[in-house]
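Entry: chain A
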Amino acid sequence: MKFLIEIKKCFLSLLSHFFLTAVFLFQSVISTAELNLPDTDIQSNSYLYFQYDAKGKEADGSAYQVLKIRTNNTAKNLSEFDSIEAYCRKSSRPGKQDYMAYRVPVEKLNNEYYVKIKSGNYSIFDVYVSGNYKNNTYVAQTVFYLFGDGLKGSTGKPGLVKLPEYLPVFELTESPQNYWPQTGNEFRFLCRVPEGSGSIKQMIVIIDNKKVSRIFTDRNGKFEYIPAHDIKLNKGGTSSYKEIILLNSINRNGKNYTAAFNLLVHRSRTAFLNVKNGAVLFTVSIIFFTAIVLIKRRTFKYK
Partner candidate 1 sequence: MGYNAGIDLGSTAVKVVIVENKEMIWRQARPTVPGQEALAMGMLEEGLKETRKKRSEIEKIAVTGYGKNLVKEAHTVIDELSANAKGAFLLSGGKARTVINIGGQDIKVMRFSPEGKLTDFKMNDKCAAGTGRFFEMAARILDVPVQDFGSLSEEAGEPANINSTCVVFAESEIVSLMAGGAETGQIIKGLHESVARRILSLTGSTSLEDDIYLDGGPANNSGLVSAIEDELFREVFVFPYCQFTVAYGAACSVLI
Partner candidate 2 sequence: MIGRIRIVTQHLMFIFLIYGGRAGIKLGHSLPCFACPYVSGCSGHCYLMALQGKWGFEFAVADLFSYEGFRVLLYFAIFIFLIILLSKFWCGWICPFGTFQDWLAILRKKTGIRESEFSWKTRDGLKKVKYVLLAFLIIIPVLITYAGLHSDFSLPFCQICPAKPIMPLFTGNVDHFALDYTNVITGTFSALSIIIAAAIIVGSFFKDRFFCLFCPMLPLIQLFKKISLLRFEKEADLCSGCGNCHRMCPVDIRKVSDERSNKAVMDEDCILCMKCQESCPEDNVLSLKFLKYRIFLTSRKYFIRNNRS
């Protein structure tokens, strides 16, 4: 009996499949209701962050990613920052990181600052940029993959340097999809801060320059963040993405250190799959086509 009810439920939901998908189009907000938390000092602070820009392949087969360096505060011009430095780390997979990195040049074009990361093979890149403004140190960070498949695997061994110790960094320790971060995935972070700065207990999630939520560390001192599904992403194509900025800040010796981690997420590939409905559709189709064949197939008539 229970089984029958289950089947019936499946069938009904199957019937409503097209209706539902149509409804999706018109729904603008479902899951990502904004949290209007009171402003804190962290948010009122300025921060430096990455914005994903052009991505593509070079003629030689290597892949590149351009990252723009922005500040949230339009009043603060990047040119007023001193010593904007960019570092890059190549690592094979999340969680296996060392602190050795190499410098990447920060380029400037039309008053815009950016870095361009290029790879001839398949690699993960941790990119950092730091800039000082008055008494504050700002760090922007992100992690992404490049699927280079070119003639030149990598351009020699770059001169490795140690990351400046004062940099507070996010460390993505666990990510379920190894190259295709999606909404609904569980991301875990560790925040490393310079020696003697205490520990960071909270961070802020910023989407579209708006504070969305605040995350606190768990017992292990890790942050856990699950990006919510987004109807805009769903409606967009397979490669549409959104950027989420995770922000933390500490004060040490009267100096403010602010780190912004840019998490790029795509729409979820699996969250909207319904195998049960699919199976019902499949069964119904099998029955339907078998019936068609049996009824319509050419029978040899002799009488």
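As a convention for this text, contacts are C-beta pairs under 8 Å (C-beta built on N, C-alpha and C of every residue); 3 or more make two chains touch, one makes a residue touch a chain; residues count from 1.
How were these picked? Simply put, all candidates are chains of the complex that A comes from, given by their letters.
Only a predicted model underlies this, so the values are computations on that prediction, with no experimental measurement involved.
Candidate 2 is the partner touching chain A in this complex, chosen from 1 or 2.
Those residues of chain A lying in contact with candidate 2 across their complex are 14, 17-18, 20-22, 24-25, 57, 59-61, 149-151, 234-240, 267-268, 270, 272-275, 277-279, 281-282, 285-286, 288-290, 293, 297-298.
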